[in-house]
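Note that one protein chain is taken out, while the other chains of the complex remain in position.
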Amino acid sequence: MSKKYLGNELIRTEGIEKSFGPTKALKDISFKALHEGEIRGLVGENGAGKTVFISILAGILRPDKGSIYWHGKRVTFNSPSDAMQLGISVVHQGTDLVPEMSVANNIFLGREKKTIGRIVLDDKKLQDEAGRLIDEFFGIVIDPSLLVEELDVVAQKVIQVTRALSRGTKLLIFDEATAQMTEKEKHRLFYLIRKLSNSRVGTIFISHILEEVLNVADTITIFRNGEEITTSDKDEITLPKLIKMMTGSEKGLSFPLKTTPSNDILFSVYGLTVGNRLKEVSFDLRYKEIVGIMGLRGQGKEDLLRAIFGIIPKKIEKMLLKGKTVTTDSPFEAVKNKIAFLSDKRDEEGMFLTRPAIENLNALHWEVLSNRAGIINHEQEVSQAERAVRKYDVRTSSLGSLGSSLSGGNKQKLLVARLALAEPDLFLLCNPTYGVDVGAKNQIYHYIAELATLGKGVLMTSDDINEVVNLCHRVIIIRNGMITNILPATVENSHEILREVYESVEIKNP
Amino acid sequence: MRFFGRCMKALKSRIPDMRHIRKNRAMTTWSIVFFLFFVEWIIFPESLGAANLQTIFIIAIPLFFATLAQTMVMIVGSIDLSIGALMSLTTCIASYLLVENLALGIATLIVLGAVVGLANGFLVINLKVNPFIATFGMMFALEGAALTIRNYPGGAVPESLLGIVKFQIYSISIYEILILILGAGFFWFFLNKTSSGIHFLATGASRSVAKNCGINVDLVTRKAHLICGLITALFAGLFLTIRFQAGSPLVGEPYLLFSFAASALGATRVSGGDADAGSLLGAVFILTLIENAMNLALIDTKSQWIIEGFLLLVILAAVGSSKKRRSG
Partner (left out) sequence: MRNLGSLKQTFTSKTSLVYMVLAIAVTVFYFLNPRSITYLGMTLILQTTGILGIVAIGQTIVLIGGSQGKAIGVDISVGSLIFVTTVIACGLTLYDVPQTVVIILCCLWALMIGSMNGLLVAKGKLHPIIVTFAMFMVLRGLSYTLRYVTPAGDVIRFMGAGRVFGIPVPFLFFLSLMFLFVFIFNRVVFGRRLFAKSSNPLAARLVGVKTEKYTFLSYVICSLLTGIAALCYYGYVGQPTLEYTDMYTFESMAAAILGGTGFGTGEGTVLGTLAGVFFIRFLFNLLHAYGFGDPLRKIVQGAIVITVVVGYSLIAERRRA
């Protein structure tokens, strides 16, 4: 039964466009009107444009074209505070609170005088008021004198929302707010969000866990490749339909022909456990094989490669590379064992932005270029770098240009080149084509395929089903920290793979 | 859905009640103070005498205000390396002016503190200079100024001020104790009972969150530097002059490190966002008693430095490891 909205129209957009350099993140978004009291789910794959759109609504980014209508009137935001003034607040994952301060202090941070009306703060009054607000909005009681760092995740979200509401928020946007929450905690949060809709606040709820969205939302908007595909009532849509509409290929992608992997095992993992995020993961990787790893965020996929590379601590029964047991308690050890890692955050964890391109390129294999005393053979260094730049089409004005001068796609190609130059046996790639334009993506696909042909093994995480079925030989799906299935990566299997990925967590209906 | 009743305790089970730890640190600090005092009394019976009690307080007061000034900027996440030099400069100026014209002298100190504080704030915020470099440079500038005014110790302090400090009833230095209590009291009031104090703490604890809540973090930082300068000149420097009854261009030097040491001991977080008035006062007394004991033991000033330097390293190592234990 769909809810009829007696509330007024709160927000809608027409023709929103936004580009970042050559990449067009949003192409003509006309967000269907959201009303007071309505909970709108917003879904789409990684890179579909959800976060960019939200940033525009919140005044953090300005659209290149298009308009936003608030209560039917056209508005422009010059800064986040403009949006806040109107009453738009975003609740992110993670905490936007001061952990060392109390609940009451956090709720009224910056507005203490307005709330109490005196110069001398009366803790008791602040706390009473805080408690009253929490009760009014959520109907629950939290001790307002507690420090935020003492609260659990859901309670912290409650405080964040209370703070936003007490500032007169009319549109609440939850951006992946359920990350790091357990099932029980999520149930509690949804219950509380539904209570909010009674207070005529409009909500936009973004999550990549589709069941959550189907559970909580009244209506659902689907983004795909920067476009709004459709907005429908919850009853009109089923999970398989949703998945189908979310996943469509980006135009212009081309993949190399798949080669056959060998039958010999290059790398195997037995009983890998990381805290409570990964449990007893075991799998094999053959020579010349590319294996994709898929799974929703927060289910353990991100931790797998980092654990193998030694970035995060792990418990493991056995790990064999080329038949020999290896330990990787630190990245240093992993590198020594000829394992290479490509992070998904190229600026924070990959590039040396203040160093020249030539140093960035050779960063993994200086020993090879130098003699025993550590002195680097300059000609070799330069010629290797030049060859790499030509082969991997890293566009930079010169080898001496700083890392920061390269565009995103070229940085990514440089990082791939860096890994390849080191000639490791095993490649661990995290989202290797994340945030990269189509041209560069195609190039990277070819490079990865070539690495496999040369006899290496590639493990890569990805959120793009197209990429996985066209590039990889097999795909590992991770759910709740465990491997639920390892399937052949073929176009025919895409539907089954997606089902494994998205039909993840169980949501019990109240 | 069967919920959890209306009362949501919502507590993380593994983190101990932080408030207990916080309340206890003042008590821990003061227990150490009384313990030290007890030990000192046993070794040096004269430490309970009128003369020595007076000495203890006159040592403590400049140290307290220097630490307070440093804590002010630390709370917002900044740092001030020019405190010692400003104190020296203050003593040089004060030892000239105060005897001539008390009011003018005090006014000059206020202006001096304000100018230095504003300048530091300007460098850090408007020119975006790293606070370390900015105040380091300021330190040299002020040292130079101090040396220009006084090349060697000299000058005097008017009797009226000395009288206030020396005043005792039954060997209890009333005014000195009052000054300390008022100072600590104001600080406590500022931190806990004013919205400004909360803004300072928030700015230091999570600058971005504070900004999102509409707090002008740049203004807050500039205010902190201004207050720091004022406290240093008007209180720390003035009482330092009274202590030595003279002005000296290098006398304030050690106070910079002392202010760090007392802050670390007094549970002020160096990165910002946390401070406690009670522990601060206690930490100041710990350092004071140590210095006092070494004076009574006739250890010369120079050796005291070594001992204090080592103590600081030991304390830092201990503080550092306990921090790791708590977060581990």
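Here are some notes:
A and B label the chains in the order they appear, each numbered from 1.
Just so it is clear, a contact is a pair of C-beta atoms (placed from the backbone, for glycine too) under 8 Å apart; a residue touches a chain by one contact, two chains touch by 3 or more.
What you see is a predicted model; the values in this text were computed from it and never measured.
Considering B:Met138, B:Ala184 or B:Ala205, the position touching the chain not shown turns out to be B:Met138 (whole complex). Only one of A:Val75, A:Val141, A:Ile376 or A:Ile486 touches the absent chain when the whole complex is considered: A:Ile376.
Across B:Ala50, B:Val129, B:Ile177 or B:Ile290, the single residue that touches the chain missing here is B:Val129. Residue A:Ile358 is the one among A:Ile358, A:Leu429 or A:Val501 that touches the chain not shown.
Touching the omitted chain from subunit B are residues 79, 123, 127-130, 132-134, 136-141, 143-148, 249, 254, 256-257, 260, 264, 270, 300-310, 312-313, 316-317, 320, 324.
Listed by residue number, the positions of subunit A touching the unshown chain are 309, 311, 331-332, 334-336, 341, 343, 348-356, 358-359, 362-364, 366-367, 370, 373-376, 378, 382, 386, 389, 398-400, 418.
The criterion applied here is as follows: only the chains that are shown with their structure count from here on.
If you average the CA atoms of subunit A and of subunit B, the two centres end up 45 Å from each other. Of all residues in subunit B, only 1, 3-4, 6-12, 15, 17-19, 192-195, 198-199, 201-202, 205-206, 209-210, 212-215, 273-274 touch subunit A in the complex they form.
For subunit A in complex with subunit B, the touching residues are 80-81, 96-101, 105, 109-113, 119-121, 123, 139-143, 145-147, 149-152, 154-155, 158, 163, 187-188, 191, 510.
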